[in-house]
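Comments concern the structure below.
Left out: one protein chain. Kept in place: all the others.
Each chain gets a letter, A, B and C, in the order it is written, and its residues are counted from 1.
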Amino acid sequence: MYRKANIRMKANRIIYCIRQGVQSIRRNGLFSLASVVTIAACVFLFGIFFSIVLNLQYMVKQAESTVGISVFFDDNLTEDEIMGLGETIQRHDSVAQIVYVSPEEAWERYKERYFADYPELAEGFENDNPLADSASYEVFVTEVEQQDAVAQWLQSLPGIRRVKYSELAAGGLEKANQLISLVSAGLILILLVVAVFLISNTISLAYAVRREEIEIMKWLGATNAFVRAPFVVEGLMIGLVGAAIPLLAVFFLYQTVVRFVMDRFGILLSVLKFLPAEQVMALLIPVGLLLGAGIGFMGSFFTIRKQLKV
Amino acid sequence: MYRKANIRMKANRIIYCIRQGVQSIRRNGLFSLASVVTIAACVFLFGIFFSIVLNLQYMVKQAESTVGISVFFDDNLTEDEIMGLGETIQRHDSVAQIVYVSPEEAWERYKERYFADYPELAEGFENDNPLADSASYEVFVTEVEQQDAVAQWLQSLPGIRRVKYSELAAGGLEKANQLISLVSAGLILILLVVAVFLISNTISLAYAVRREEIEIMKWLGATNAFVRAPFVVEGLMIGLVGAAIPLLAVFFLYQTVVRFVMDRFGILLSVLKFLPAEQVMALLIPVGLLLGAGIGFMGSFFTIRKQLKV
Amino acid sequence: MIIFENVSKTYEKGTRAIKNMNLKIRPGEFVFVCGRSGSGKSTFLKLLLKEVEPTSGRILVDDQDLGKMKRRGKAVPLYRRKLGVVFQDFRLLKDRNVYENVALAQRVVAAPAKDIRKEVTSILTTVGLSSKYKSYPANLSGGEQQRVAIARALVNKPEILLADEPTGNLDPSNSQEIMNLLEKVNEMGTTVIVVTHNAELVNRMKKRVITMRRGVVAGDVQEGEYQDESE
Partner (left out) sequence: MIIFENVSKTYEKGTRAIKNMNLKIRPGEFVFVCGRSGSGKSTFLKLLLKEVEPTSGRILVDDQDLGKMKRRGKAVPLYRRKLGVVFQDFRLLKDRNVYENVALAQRVVAAPAKDIRKEVTSILTTVGLSSKYKSYPANLSGGEQQRVAIARALVNKPEILLADEPTGNLDPSNSQEIMNLLEKVNEMGTTVIVVTHNAELVNRMKKRVITMRRGVVAGDVQEGEYQDESE
């Protein structure tokens, strides 16, 4: 019996807090709106920025996967030995895929790539494939960072004459990847710091106005918890609403922009591979809501604590 | 005499306004601080973003300038005729620079570029330059957009056998340039809208608190101008201070980041050409200060106007 | 000359604070306005200050029709400068000290800088606050705040003085001093209108007494007494 009454009291208490929170939002229309707008603005910028960064990283990843290592064999290798080598390479952890390039294919590719401008040069070689001995594997690694290690490992295998890969391209992509990650992290950090600044700012303003209200409650004998609870509930709700609105906006904006860029800038499509909106949002929505709720909760909790020393 | 007194009264009035503005900032410490922080945050984000965009555009410009058009001559052209052609080309408005490439240079470059991987291929041509007839001009245009037009014009000149340029590279760069401009404009617009939102937000909060003060002044018989002036002066000063701080921060941050990237990501230096900090700031400082002062002024002016209807 | 012609005031929520008020107050008169709590006394003063507009009727002050005065422009500020007002809830600026609060009234009318100091110091001495001139309202006692409000209303030597319960927070001897001050100001030509519940003072001073009852003028007697009607 006693326990039941206690639970009912607790439930009553929680209901009271939530009702007070809602009423408080209504009563302090302007200040609640101000807090929602601030949180929304921050989450909005965060969302846009976050999508850009995700896509940049995705594009670099895409570019990485097109950089392969060419492996040329010793002249005296039999087809079986070449097959065996291929299996060995395939089994390596960091190797994603290998492709066999026959001498004929190699020469066709070569002509296409290098003689296109000087067709007269290629004529000298007709019917006499200068690359007859140049069968090769193209090896694609899982992570561009492994490029060097895999190349060295390939070099050390018996029966391999030459390993060729664009150190510059691989190194450049790896560095680009690092740079993007670093700059993104830096910018996101800056954005978060700015957001926290702005929000604690707005909340301080809103509470300075209600300082009198808090004082009066305390003079009436209210405990800190009693005063704090509605404020915190209010903060939480403001945070959630403030995050939900811009997330929705980012979703529609993202779709529109991607479609627009695909239409208008088709020529760049080989470099620009966008993530589908759903995939971006699947990550962004939980992060954004958590951010909003966290900011709203913490903002009101700490601000109210400062004010409660009456 | 009368005029002199009038001028002195005006001067007194202005001094009073400025003094009131300063005192008002001191009196309303928290609210002034809040406004400064908000403007500073917005200008800071704007500054960072602005520098990134400027550099991206600069990099694309740099990349563009490395894309040239190769012009090959008819077999029977004399050296004088070639020189004459060069002068004609040079005189074209959209041409930035032309470079003469002799057959020997062409072959050296060719070997370097295409035979590096298959040195055995080059041996067959020793002492017999296969490109003996391939003297050419490399033509650099001022704007990548002119690439097509210039190429067509070159094609139409007499004595020219072949005009070669990377349509894909040129087209891609042009599109990339457009895309960056468009996305930048979009993001800057979003940032500005968010900034205006945030600031009018903060100022509304700050003024709601001072609504009582404004009302009392009006009941004492103050004109709107009398009430408004100190607020506007205050807004202007807050705007300037709020803009100056983040501009300074951006300046130092920019230098640090550029130095850091140059040190750590040297491999990307061929693509990453940064603008010097001074050049970025020369543009950013006036824009930023104007932005801050404008926002501060307009924010207080319009907010106070809403409140003055007592 | 203050003239109320058939003035009524109904607040938004439907409270009829003033009903059909007809009244004349000549320049230089000293008038007490009495009546129970909620009978419309403060509303009467707010109408005169053009803080609220009448629902119907006409208010004339020195032949100016308050209803025809435009909210925009200088007409309202110029009219208000004729008045000195002591609000029932003081309405001091919280972020300025006593001196600045009183000086503000002079700044608003663009008084010459050198006069401000003299006049403000003098009026603060008169209400007995010369030692508190640097204090902020939050650090004053109730009666001290009330005296700052009185000083602010008087510093411009207004044509008409409206005082809402100016002695509600003052002890009898301070109250008497303030009343003497108001009488002196009145003798120098200012029309004085005082809302008060202080029956003793009203009875002692033998001035015109207007008694309000539920928004209606229930009595208007020269050399009158405080009428307590327990309805």
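Following the convention adopted for this analysis, a residue touches a chain if its C-beta (ideal position, glycine included) is under 8 Å from a C-beta of that chain, and two chains touch if they have at least 3 such contacts.
Predicted model, so just to flag it, every value in this text is computed and none were measured.
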- Visible chains that the absent chain touches, using the contact criterion stated earlier: A, C
- Among A:I82, A:A222 or A:L289, single out the residue that touches the unshown chain. A:A222
- Message: Can you say which of C:S8, C:T55, C:T121 or C:N169 touches the chain missing from this structure?
- Response: C:N169
- Touching residues (missing chain, whole complex) on subunit A: 12-13, 16, 27-28, 212-213, 216-223, 226, 309
- Interface residues of subunit C (partner: the chain not displayed): 11, 13, 15, 34-38, 41-42, 88-89, 135, 139, 141-144, 146-147, 164-165, 168-175, 197, 199-200, 226, 228-230
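Basically, only the chains that are shown with their structure count from here on.
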- Relative to subunit B, the most remote chain by C-alpha centroid is chain C
- subunit A and subunit B: spacing of chain centres that average the CA atoms, whole Å: 26
